[in-house]
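Of the protein chains in this complex, all but one are displayed in their positions.
Here is chain A:
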């Protein structure tokens, strides 16, 4: 998407709020929701992914990005010692999403085979209060005239308006983990041009979170556009192995044809660094080790946010 998040906002009729919502922030601040000596363990996880994983001297991004993600999820899952309802989560890899909607007489569709979806049995409770939702009514979506909002979108002949989650048709009925919880995106291409830039990644995350939420809303409440009584919340995390983008999206309305009325809300926390630098081989200048191998500039807050998003909805 060319304009990044702004364009995605227009397409999904969303209002942006910087930072994470207060319910997530409260989870971060609560010390009961942390693993013991989590700093040490997260450092070990990063070292494992970036330094120790392969027989080669320096692991490539295609290798370390998924490994880092898997290890972080493993750490988060270990929290289910304390909260048994965390076992009611299921990761679906290679899942496909398809959602369609109309936006000021333009038919838009999100389709993709992307990311890893985490489903849960229980939905996340709405994050914004009723007042905030009503307040979005006055908010005006930014347009970026003269650039059309549909720039950079592929025009496709749609024969079937599909609204599904899962591959090529929905997760079948009766699937117990029916609520999409978080969508994870791993930018793990080795070459920089193959990876999404942070702005584009955030836009992609927004579109897919919206797609998931919309599909779920249509499954629950039918295809008529309306304002939702129970807003649907879907979270999204994107990373390239070092930087993390966190996003919480709340779908308040499926009435997307017009540009006024209640809008959807999204909270974005962007460009969170997990660590500054991972030195695989010690830097030696004139036979003196200037920088030993290791992880530098570790930020524990980023993992706390990751964990908070994981625990959101069950605590």
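Basically, contacts are C-beta pairs under 8 Å (C-beta built on N, C-alpha and C of every residue); 3 or more make two chains touch, one makes a residue touch a chain; residues count from 1.
In this text, contacts and distances are computed from a predicted model.
As stated in its UniProt record, the chain not included in the shown complex is "RT30 protein", which appears among "AP-1 complex subunit sigma-2", "Archease domain-containing protein", "2-(3-amino-3-carboxypropyl)histidine synthase subunit 2" or "RT30 protein". Annotation: of A:10, A:101 or A:177, A:177 touches the absent chain (contact as defined above). Contact with the chain not shown here comes from a single listed residue; of A:78, A:134 or A:227, that residue is A:78.
Residues 44, 47-48, 51-55, 66-67, 70-71, 74, 77-78, 80-81, 86-87, 90-95, 166-172, 174-177 are the ones on chain A that touch the missing chain.
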